[in-house]
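Everything on this sheet refers to the single structure shown next.
Every protein chain but one is kept in place in this view of the complex.
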Amino acid sequence: MAEEKEFRIPIGPQHPALKEPVSFSLALRGEKIMGVDVRLGYNHRGIEKACEERTYLQDVYLVERICGICSHSHSTCFVQAVEEIAGLEVPKRALYIRTLVAELERIHSHLLWLGVAGHEIGFDTLLMFTWRDREVVMDILAMLTGNRVNYGINTIGGVRRDIRAEDIKEILKAMDILEERTKYYIEVATQETTVIQRLSGVGIISKEDAIKLGAVGPTARASGVARDIRRDDPYAAYAEMDFNVITDDHNDVYGRAVVRLKELLESYKIIRQSVGNLPEGPIAVRAPRKIPAGEAVSRYEAPRGEDMHYVKANGTDRPERVKVRAPTLANVQAVRHMLRDRYLADMPIVVAAIDPCFSCTDRLVSIRDMDKGRTDVIEWQDLRDYSIEWYKKRGVDFSRMGKIK
Amino acid sequence: MSEEENIKQRLADRFSFLADKITIKRARRLFLEVSMDNFSEVFDHAIKSLDFSMLSAISGLDEGDKFGLIYHLASDAGIMLNIKTSIPKDAPILQTVTGYFPSAEMYEREMVDLLGINVKGLPEGNRYPLPDDWPADQYPLRKGWKSDVLDNKENK
Amino acid sequence: MINTLVSMLIFPGFLFLSVLALAAEYADRKIYARLQNRVGPPYFQPLADLIKLVAKAEVIPEDANPQMFKLAPLFALTAAVTSIFYIPLWRTGALYSFTGDAIVVLYLLTIPTLCFFIGGWYSSSLFARIGSVRAVTALFSYEVPLFIGVLSSAMLADTWSLSGMTIFYEDHPWFWLFNLIGFGVALTALLGKLEKGPFDIPEAETEIVAGGFTEYSGRFLAILRMTIDIEMVVGASLLAAVFLPFGLTFNPVIGFIIYICKVLFVVACISLMRTVMARLRIDQMIEFCWKYLVPLGILQLLINMLLKGVIF
Partner (left out) sequence: MVFGRTKLGKMAVEVLKTFFQKPNTILYPAEKIEMPDKFRGKLVFYPERCIGCQLCVKDCPSNAIRIKKQEGGKFEAEVDLDKCIYCAQCVDSCPKKALEATKDVELAQLTHDKLKVILNAGPEEKPQK
C-alpha cells in the first residue's frame, strides 16, 4: 500500500460528522476513498444481558432506551414478542394507538434525518427549518404519551395512555401543517441546485447489491427493493391501513431523501386513518408476571428499517434470552460498499443517508452493580476539586458553589 | 394450502429427517430444528430453492452444555423461517455463512465476542462489539457470567 | 511620525478595524440566525468569544513546526490589516495610494490564505493538511474571477490605483452601474476567499473538523478568527470602493454612514448566500468558478472594453 501513496484518516470515534461514536478508518488517495474499515461497538451497553436479569415489565423500559429516536420501535417489537408467547389478545384500540405513535415517531425521525442530512452537506438552514417543524410532531407526541422521547406508552398487553377526543383534533390540525411543510421540503430537496449537486450520484448501491448486502428500510427502498415489514408482515393495526410502499430507482442519497420525504406523506395518511377509525374499548389487558415458556420472533418496520426482536421465555418472570437486531446493523455492509471510490467530502452524507443509529446497533457498559458505579462519582468529584484548585490559583473561587466532600 | 404449509411440505419432502421438526407457530412464522450435520444443506436449500433472500439475524443461545443457534431467514413475502441448530459448548466451532449473506459478518462477530463461538472463515476485520482491551475468555452472554471480572480488572 | 502611528494602530488602522471586524461578524451571525428563524447571538458575543480564546492555554502539537505554526497567524493578520490602508473608505482617495495599489491589495488579501495553508500544513494533523490543501485548491478557483472582476472596473476607470478609481467614478456618477455583473462575480469569489458557505470547503466541519485550524487553540486561534473577520471587512470595503463608489464627497460623517451601509450590504449578501446554499464539493467549486464565474467576468470585461471604445 505504501507505494501507492495512500494515507489513512480516522473518522471517529469522535468526529463532528458523527452524532454517535463509531469509527471509520478511511484509506485516502488525495480526496478519494480507497478503502473503509469500520469499527463498531463503542455504544455497547450490555442491554441483551441486562434484559435477562430484569423482569419483563422492567425490560419494556430498558429496550425502550436502546435508542432515543426509535424508542417506540424497540418497545413495541419487544412487547409484541412477549404478548405472542403469553398468548395475550391485545385490544384493538391499543393496537391503533401503537400504530399512531409509531407513525408519529416515523415522522419525527424522518424530519430529524432531513435536518441532519442538511447539516452534513453544509446546509444548516434546512436543519434549522426541519427541526423547527419537527417540534410540531414532538409536541403531539408529548401530549399523547407524556414525553417527547422515550414515550413509555407500551406495556405488556396494551398501551398505558388513552387518547381523548380533543387530542384527535390537535393531531389532525398538526397533520395539515406538517403535510404542507413536507410538500415544501420535497420541493427544496428536488429543486435546489446545490442540494441536488451534493446528493445525486452519491453513495450508489444497485438493486442487486442492496439485496445481496441485506439492506433494509429506506436504504433498500431507494434502490428499488420494496421491503417494508408494515406490508409484508403486518403487525399492530397495519393490516387495516391503506398506504403505499414508497420505492425509488435513483439508488443514491438523493433517492433515499425522496423516499423518506414521500414516506412522510404516507405516514400522514396512516395517522388520519388510525384516528379516524379508532375503535372504542379498553386499552390494555392484564398481563401475567410470569410468562410461560416459549419463543417468538417479532419484526417491526422502524423508521430506519427492519427491527427484529427474538425473545425466549422459560416460565419465570425474567426472559431466558432477548436478541435485538437493529436496522443499522443490517445496513453497515451497505455503507462500506457505498463509500468505496467516493470523495472524502461525500463521507458524512453517505453515512448519514442510512440514518445510522449506533446506539441501537450496539445495544448491549456492562451491567455493573448500581453501588459499584460509585467510582464514576468519585472521579467526577476529583475533577471538580481539581478545577476549583486551578481557578483558585488564578484568583477565582468557585468552592462556595455547592458543597464538596 | 397456505404458503407456510406449502413451505413446510416442500421442506419435509426434500429432507425426510425434518418431517416432524417443522412447526408453524403463527402466520408467517416457521420454526424448524436440524442437527449441525444437516444444517448446511437445509440452509442452502432454503435460500436457493425456497426464496428466503434475506438473513434477518442470527441469535446465539446458551443452553447449558451446548449453544443454540437460530438463523432467522426472511422471504420477500414476509415469511420468516427460523432454522434452529446447536453446537456443543466444549467444541464451539461453526462455519461462516458470509458466503451467502455478507451482512452476516456482524452477526457472527457478535457471537464470537459475546458467546465465545469460534466462527471459521470470517473475513479479516475488527472485533465487534466488545472493546479491544476486553479480558480474554470472558463471554458476557454465557449464563453465569458476572460483571465482577471487570471491576477486578479496573482495580488492578 | 505620530500621525502615521496613530493611523496605523488606531484609526483607521488595527483598533478601528478590529471593532469593525467584530461588528461585521456580529452582523453576519445575527442575520444568518434571523434568516433561519433563530434568535442569534447577543451583540457582545464576538468579543466574548475573542476574550475567551485569548484567555485559554495554547496547545502546540508535538509534531508541529512551532515557528511556522506560530508565525502563520501573525503574518495573516498583518497582511489583512495592511491592505486596508490602500482602500478608499468614505472619501475619494485612501490613506496611502500609488499607481497599481489595487494589485497590491489583491495580493495582500491572498497572503492570509497562504498563511492558513502553511499553518495547517505545519501543524501536521491529517485533518489540517487536507484542509490546507483544499484552501490552496480553492484559491486557484476563486482568485481569477476576483481579479477579473476588479480588473474590469479598473479598466473602465483607466487606472490601477483604487484611489484613482474612486476619483473617476466620482467624476462620472452612475458609471458604476455598468459593473454590476462584475460585482456579482467578485462577491461570489469573495465568499470563497472568506471560506463561507457554499464555499466553506477548507473548513468543512462535518468532513475535516476545522480544516487548517484544527490544531489551533488559544491566542493563535483568536488571531486566525480575527483575520477572517478583518478579511471580511477589507473584502467588503474593497468591493464597496471598486463597485459601489458613490456618496464619497459628502462630509465625513455622512460619508462614514454610507460606508458602513455599504459594508453591511455586502455582509448581508454573504449571509444570505450562505443561508440558501449547501456546501459544494471541491471539484464542484472549481467547476463552478471556471465554468460560470470566469466567463461572466470576461463578459463584464468585454462590455467595459466596448463602453470605453464607444464613450471615450
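Letters A, B and C mark the chains as written, and numbering starts fresh at 1 in each.
Convention: a contact is a pair of C-beta atoms (placed from the backbone, for glycine too) under 8 Å apart; a residue touches a chain by one contact, two chains touch by 3 or more.
Here the structure is a predicted model, which means the values were calculated and not measured.
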Full-assembly contacts of the left-out chain, visible side only, are chains A, C
Sole residue of A:125, A:182, A:298 or A:333 that reaches the chain not shown, by the stated touch rule: A:125
Of the residues A:161, A:207 or A:231, I need the one that contacts the missing chain. A:161
Among listed residues A:17, A:38 or A:62, the absent chain is touched only by A:62
Among C:37, C:99 or C:249, which one touches the chain that has been omitted from the display? C:37
Since one chain isn't shown, list which residues of chain A touch it in the complete complex. 54-55, 57-62, 65, 125-126, 129, 132, 135, 139, 142-147, 150, 152, 155, 160-161, 184, 187-188, 190-194, 196, 200-201, 254, 370, 377, 401-404
For chain C, the residues touching the chain missing from this view: 31, 33-40, 272-273, 275-277
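Rule of thumb we're sticking to: only the chains that are shown with their structure count from here on.
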When centres are defined as mean Cα positions, the distance from chain A to chain C in whole Å is 43
Distance from chain C to chain B - Cα centre to Cα centre, in angstrom: 61
In whole angstrom, how far does the Cα centroid of chain A sit from the Cα centroid of chain B? 25
Touching two or more other chains, which residues of chain C qualify? none
Okay, in this complex, where on chain B does chain A touch? 25-26, 28-29, 31, 53-57, 59-62, 70, 72, 74, 76-80, 82, 101-103, 105-107, 114, 125-131, 140-141, 145, 147, 150-151, 154
Touching residues (chain side chain A, partner chain B) in the complex: 37-41, 44, 46, 48-49, 84, 211-214, 226-227, 229, 231-234, 295-297, 299, 306, 308, 310, 312, 320-321, 323, 325, 329-330, 332-333, 362, 364, 366-369, 372, 375
Which of the residues in chain C end up touching chain A in this complex? 35-38, 126-127, 130, 197-198, 200-201, 204-209, 275-284
